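In this view, the complex is presented without one of its protein chains, the others remaining in place.
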Amino acid sequence: MKRIVRYGGRELTLEWAVAGEQVVAVVSEEGAGRATEVSVRQVEPGVYSILRGARSYEVRVIERVVQTAGRAFEIDVIDPRAASARRAGFGKDGRQEITAPMPGKIVRVLVEEGATVEEGQGLVVVEAMKMQNEMKAPKAGRVIALAARAGASCTAGQVLVTLE
Amino acid sequence: MKRIVRYGGRELTLEWAVAGEQVVAVVSEEGAGRATEVSVRQVEPGVYSILRGARSYEVRVIERVVQTAGRAFEIDVIDPRAASARRAGFGKDGRQEITAPMPGKIVRVLVEEGATVEEGQGLVVVEAMKMQNEMKAPKAGRVIALAARAGASCTAGQVLVTLE
Amino acid sequence: MFRKVLVANRGEIAVRVIRGLREMEIASVAVYSDADRGSLAVRMADEAVYVGPAPSTESYLRVDRILDAARATNAEAIHPGYGFLSENADFAQACEDSGITFIGPSADSIRRLGSKTAARQLARAAGAPIVPGVEEAVSDGAEARRIAREIGFPVLLKAAAGGGGKGMRRVDREEDLEGALRDASSEAERSFKNGEVYIEKLVVRPRHIEIQVLGDRHGNLIHLGERECSLQRRHQKVVEECPSPVMLAYPELRHAMGAAALKVAGAAGYYNAGTCEFLVDEDRNFYFLEMNTRLQVEHPVTELVTGLDLVRLQLEIAAGQRLALRQEDVTWRGSAIECRIYAEDPDRNFMPSPGKLVQLREPSGPGVRLDSGVYPGWVVPMDYDPLLAKLACWAESRPAAIRRSLRAIGEYAIGGIHTNLEFFGRILADSEFEAGRLHTGFIDDFLSRTAPLGHSDDLLDVAAIAAAFHATQERAAVPAVASTDSRWRAAGMLELLR
Partner (left out) sequence: MFRKVLVANRGEIAVRVIRGLREMEIASVAVYSDADRGSLAVRMADEAVYVGPAPSTESYLRVDRILDAARATNAEAIHPGYGFLSENADFAQACEDSGITFIGPSADSIRRLGSKTAARQLARAAGAPIVPGVEEAVSDGAEARRIAREIGFPVLLKAAAGGGGKGMRRVDREEDLEGALRDASSEAERSFKNGEVYIEKLVVRPRHIEIQVLGDRHGNLIHLGERECSLQRRHQKVVEECPSPVMLAYPELRHAMGAAALKVAGAAGYYNAGTCEFLVDEDRNFYFLEMNTRLQVEHPVTELVTGLDLVRLQLEIAAGQRLALRQEDVTWRGSAIECRIYAEDPDRNFMPSPGKLVQLREPSGPGVRLDSGVYPGWVVPMDYDPLLAKLACWAESRPAAIRRSLRAIGEYAIGGIHTNLEFFGRILADSEFEAGRLHTGFIDDFLSRTAPLGHSDDLLDVAAIAAAFHATQERAAVPAVASTDSRWRAAGMLELLR
């Protein structure tokens, strides 16, 4: 089995073979490879008990999030054949999108479309779980799109304001 | 929806309709029917929160076993169309089958095939979880079949000895 | 004693009260909004009554619906928990008017203590020290500026009816005053239906220490010692402990502050469990801040150290019983630390993180108490405060309690939403924390002086293998049962791959 694994800026190539619950894997990064043998047992849905030598790890996987040893990794696993597809990224032009940091409710909109704003000026106030968060302008500019209405609810990552 | 429900010696007929998570059901037993309305929410796999009026019940279902309010019911749910099929029972002839009460290991066989035994005489000793249980003859008779071998493991309900 | 009690709350505190009721063989009635039909409280209660849509203003804050639910189920008393209607004098009054016992102080006590400004006047009159500041609510920016100039920046804006940091703002520069005042007031209005805000002097590097008091309806009043709650973020408590490290060094401070707390409670004719909050400066001067006239979120650390059951005591007091306990009967054994597990993302400025709790493994074993309001598969609503559970660990000494907490945090796994679990792992392992050098700015300092946990490539490899395995699981199935020899079989392949 072979997969490409992306974590932070890094890209690892993983090749492994399975015998029973023994897994022999080679992790290579920028040409250099390290071989490793582990015993993998799925103990609960998405929960793996991994023994590497005597060392015992409990690893929890939910979608991209991998938790182990009190740390959380955000890992993308990509089938080499599909790898290219996932290369997309945001092309950075002059525009700046202000997105909702969490699912919640828009309690106040402090600017209007077309308005020019200072850096750090408040744009929108979002509330979730009784916590208000004021979205500030990351830089001076003009509001070219305003998708936020007071009283409306929003999802995490939803674009509320676009500056130029 | 309609189902036949068997519990202990009793047979209930259940008819119900669903609206959202409201369930209106009529339970009839030997002609007499009682109507009831409950709110059913599956909160975990096989776990149901049921509100009947204000009364709150947590009900856990695993195969035939239904646990609620500190009690366990063994309930068979039968589709009326298939009902007849489930009517089978054991025809009681002179024979008596002694079955393993639990999965375990046969540690000792105390009789031989063809031997005649007294009521209460020890036949086979089964061990599981460090607990030994001696299977005794429920009545006097002759061993006509002996499926138990010392050292062999057995499953719950497996026939070990047949008396006549 | 009551035969049936309604719990006018949700989440972990509703579960806590339901447990207490069951242990007293009192029937419990939960109330629930649309968001909470499947909540743990509803699952555990003897009865449950629907009180409206998800927004608390349409359900948990609706006095009429709560009272209707109590009447419909013939509940004899109502336990308000904390937050929501717990410090609402009109609600307490409405309960009594409809012949239902409010499990809390008198409406009159709540009124006299509910507004911080009034409470501080009362405290000063009773002879308890208070923070320099102005006790009248301020409305317009001009007045605010005048007062702030008087007592000097930095100042603190606080909601008069507030609690839990809502409607609270620190203001360091005059130019920020107006905006902060507007936000604080509107947040206060939204949270407490009372926009009143006042201004006070900000004590530098203070400890936040509170005293638990307990009084019956016959004038008996005692204190159960302190809780140190200095670890806060956005004025929201995060870690609480008993005893306070400063009291371990200066035991007499417990008695001095206890005496001050009893003065305040006594002056307010207080009964029920209540909490006097103080700021303590570096010279151990203490200033009364406010009194919370209900069960405190962090009551478990007091229960663990004193061996008392505060919920049961509340019920006995509400039923008119006399306190069997005298001050000299109260003893403190060992040390307890509570961590508030919030649905929030420490890596993204602690943004709330509602959503489905896909995986859950809860800690247990010696000295571990978990008061949780969640279960695997529960969808954490975005409509309420982000508290999921409280992890309270007891041990013979503070260092042992810290190590036990770290052990329990290591066992605790929550998947599907972000939580501050890992953050607690870092805080409790911090040498400043272990040294007990705490103050309300501790967490901000901590965040600025420390970095998130690093990791070895070995650990990354293990994580990567698990992720890849999980992703391809359907095809490369993991056997459910171990095969004895497989353990040795694969050795050869290692060569092959090298």
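Labels A, B and C are assigned to the chains in the order they are written; within every chain, residues are numbered from 1.
Here is the rule we use: a residue touches a chain if its C-beta (ideal position, glycine included) is under 8 Å from a C-beta of that chain, and two chains touch if they have at least 3 such contacts.
What you see is a predicted model, and the numbers here were worked out from it, not measured in a lab.
Trainee: With touch as defined up top, name the shown chains that contact the chain not shown.
Mentor: A, B, C
Trainee: Where the complex has a chain not shown, which of C:D68, C:E411 or C:E434 is the residue touching it?
Mentor: C:E411
Trainee: Touching the absent chain: which residues on chain C qualify?
Mentor: Where chain C meets the chain not shown: residues 15-16, 19-20, 22-25, 34, 37-38, 44, 50, 53, 300, 303, 307-309, 333-334, 361-362, 364-372, 375, 395-396, 400, 403-404, 407, 410-411, 482, 484, 487.
Trainee: List the chain A residues touching the unshown chain?
Mentor: 21, 39, 41, 43-45, 49, 51, 54-56, 58
Trainee: Taking the full complex into account, what residues of chain B touch the chain not shown?
Mentor: Considering the whole complex, chain B reaches the absent chain at 1, 3, 5, 7, 12, 14-27, 34-42, 44-48, 50, 52, 57, 59-62, 65-73, 75, 77, 101-105, 107-108, 122, 128-134.
The rule is simple: only the chains that are shown with their structure count from here on.
Trainee: Centroid of chain A to centroid of chain C, CA atoms only: how many Å?
Mentor: A distance of 30 Å separates the two centres.
Trainee: Would you give the residues of chain B that are in contact with at least 2 other chains, written as numbers and ranges?
Mentor: In chain B, nothing touches at least two other chains.
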